[in-house]
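Presenting chain A:
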Amino acid sequence: MLQTVLEPGMAENTALFRERYLAACRFMLLARLLDDKFAALWRSGRIHGGVFLGRGQEALSAAAGVWLKKGDVFAPLIRDAAGRLAFGETVLDAARTYLGSALGPMHGRDGNVHRGKPKEGYLPMISHLGAMISVVNGILLARRFKNISGTVGLASIGDGATSTGAFHEALNQAAVERLPLVLVVANNHYAYSTPTSRQFACRDLADKAAGYGVAVDSVDGTDLNACLKTVGQAVARARAGRGPQMVVATLLRLCGHGEHDDAGYIDPKLKASPAGRDCLKVAEEHLLRQKWADAATLAVWRGEVIREIEEAVAQAQREPAPDPFAEEWRAIATERLSETHEEV
Partner candidate 1 sequence: MPQIPIIMPQLGESIAEANITGFLVKPGDTVEAGQDLIEVETNKASMTVTSPCGGRIEKFTAQLNESYAVGATLGRIETTQEEAARLGLDVPPPVRPGDTDRVTREGGNGSRSRVQPTVRGLPVPANAAGASYLSPRLKARMTELGLSAADLAGVAGSGAAGRVTVEDFEKFIAHLEKQKTSQASSMRVSVADAMRRSWTRPLAHVGLPVCLDPLFAFRKVARPKPGPALCALRALAVALAQNSAPAGRLVGNKIVHPSSIDIAFAVEAEEGVLVPVIRNADKRLLKDLIAPYNKLVELARGRKLPPDATGGSIATVTNFGTFGLEWATPIPLPEQTLVLGLGAARHAPSWDSVQGKFVPIMEANLTLSFDHRVIDGGAAGRLLQHVADLMSKPEEL
Partner candidate 2 sequence: MSITYLEAIREAQAHALRDDPRVFIYGQDVGAFGGAFKATKNLAVEFPGRVLDSPISEDAIIGLAVGAAIEGMRPIVEMQFADFSTVGFNQIINQAATLFWRTSVPCPVTVRLPFGGTSGSGPFHSQCMETVYAHYPGLIVLTPATVEDAYSMLLEAVAIDDPVIFCEHKLLYYHLKAESLPSEALPVGKARIAREGRDMTIVAYSAMVHEALEAAKELTPEGWEVEVVDLRSVKPIDTDTVMASVARTGRLLCVGEAWPWGGVTAEIIARVTSEGYGLLDAPPQRLNAKDTPVPYHPNLWAAHRPTARAIAATARKLLRL
């Protein structure tokens, strides 16, 4: 999470942009290797429950994360490993949540991608797609009440979530209230196994924006360069008070819906198309071509990232699991109103 804001129209050949690009790239690498680690842990039976990766979507997610600053609000979704790390989540917290450590942010009460720290603007998703957007709206509206300006809220969703009533209501609401919401739609062509031909009938998801009175940009989600520019501009416009901004990115999921899914339904033609490019490879190649980093640097990054991951995972695995007998088992904050159900 970096401190400065991209001015609309800032050229890419600036020190700031390059710095942002390098940061994003490293977060993408970290996210990719962390996802690989989770997949491996799952296959070896050390993760309980589902594992959901963001492989193939790192560029878009990292771009969102690097443009948000401390004090902004981020509502990531399933494929946002890169964005979460860019927004400030530690590898340790991610590992703790997946490995069920009692010391993780959710304390074992929720797991895998359902993690966050609401008071730090990092919202833990609930499983109902589209539901987080109005929560972001609420935070932004509250800041308006508190005369806090200059912050934005960014919510991630996929092509599938654009079909939900929650998405519709929330986007409409944000537009009516003219909130500084940035909605990043990752159109990865499939909602689990459902292709977009069965998800929506409009020509392009970007067409929906006009229906809500919301500005929109489209972008190639596999191109970090393009993502940084497009998402950066959207964030800047929202921050400047120009109302909700939508970004629709085209890419492909390079993994199953969850690690339990082999994604055999993905059209091989799509895999072979530009949308199927590996954004990490593309980003690294661009870095090298621009001479913003050399192969040695990338190797060093890789080594550092692997070490960081392994240390975090090792630590999380050593930590205690939640103890049901030590749990308070109370779902409300007001203790005196909590009912106890004693057994005979």
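On how the list was made: all candidates are chains of the complex that A comes from, given by their letters.
Note that a residue touches a chain if its C-beta (ideal position, glycine included) is under 8 Å from a C-beta of that chain, and two chains touch if they have at least 3 such contacts; residues count from 1.
Just so it is clear, the model here is predicted, and its values are computed rather than measured.
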Field: From 1 or 2, the one in contact with chain A within this complex
entry: 2
- line: chain A residues touching candidate 2 in their complex are 105-107, 109-110, 114, 116-119, 123-124, 126-128, 131-143, 145-146, 165-166, 169-170, 172-173, 176, 330-334, 336-339, 344
